[in-house]
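Heads up, one of the protein chains got dropped from this complex, but the rest are sitting where they should.
Entry: chain A
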Amino acid sequence: MKPLNIYIKGQCMDMCPAAEIMLRENKRLLHILETLPRASNSEKPVADRKKVVKCYSRSAAGKAMENPKYLRPTNVLLRTINYLLQDVLTNTRVPWNVTYDFITDRLRSVRQDMIIQNLPVIDSIKILQPIVNFHAYASYRLCEESLNHFDPVLNKTHLQECIKRLLCLYDEYERIIEKITNDDKMVQENRPRFEALYVILNLSNPESVIRALRLPETYKNKDLKLAIDVSLNYIRGNFVRVCKHLRDLQYLLLALSSLHLPEIRKKVLQTMSVAYNSKNLTFPLEILKNLFLYNTVDDVISECKHYGLHCDQDNVHFLKDNFNRNQTLARPTRLNFLDKQVEDRDIVHLILNI
């Protein structure tokens, strides 16, 4: 039996092992983003060797997962990530959801290579940070996409898995005594934001905020403090304050937190239909729109109606018996004011953190 603590070192210096390129070319399994432009659709797709990326494949009995020739070392993995999140992310050849599927699959194989080789903590941190950013961004960017094109649940699973692993790595890093100065600076700078991201992602889960509260003071910068405050107010049910503070979060965190709005709004409308319960009195829609970050008054009206509340032109009538608790949550929508802040080209910088 071989010792448990010896791991394979990858030897594949390209984004994709040569054998896989050949195989996928022959079997016509290349993704369109990996091929050279063709004259007509009838021609057989030819691999663009600079663009083929190793795809994800499940481990299964009898499959050689541990062949060093098919595994990429850290620097190649980082290069692959940069290629995917810089060049592929901004391509205009295919719609964004197709790009998303492609990148997600290839990042998954990056993670797989990382795990099989059990790369050093700091390398794994460098690999996971941009991956977390990407899935966080995608969850917002594609939140209005039809469910046939984008599966928010699956994306969230990837995101949770990556962020949890990343946080464990940070903990592990904290325990390591010898630290390399440059890397240490990087961790000190980045960690608070990812800790904040974890809190925001799991806003309704008390465990996540407890973790954040327990962190050493050095990590509690503005972002993290804000995330903790948002989470505590969420638990207290002070949604006015939650929404007020959301606006101050930085782009990715705000984008991610906006996915909780349907839940927040349902709770708000439910509470208000008890607290403002009256046959004669009403509540102005404009105020709801501003407080709870709706894009337009029409959006407020349609959400109120969704839960069975009546609206006239400017006001909503809160009646506790009208509110339908069993109604499913509305789907999240993108925020106009947020989309105005950031243009597509900034996204690469946000995700790669450069």
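Heads up, the rule we're going with is that a contact is a pair of C-beta atoms (placed from the backbone, for glycine too) under 8 Å apart; a residue touches a chain by one contact, two chains touch by 3 or more; residues count from 1.
Just so it is clear, contacts and distances are computed from a predicted model.
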Name per UniProt, for the chain absent here [options: "E3 ubiquitin-protein ligase", "Dynein axonemal intermediate chain 1", "PCI domain-containing protein 2 homolog" or "ATPase SWSAP1"]: "PCI domain-containing protein 2 homolog"
Selected from A:52, A:256 or A:272 as touching the chain missing from the view: A:272
Of A:43, A:151 or A:172, the one touching the omitted chain in the full complex: A:172
Of A:36, A:240 or A:329, the one touching the omitted chain in the full complex: A:240
For chain A, the residues touching the chain missing from this view: 5, 118, 120-121, 168, 171-172, 176, 206-207, 209-210, 213-214, 232, 235-241, 244, 270-272, 274-278, 281-284, 287, 291
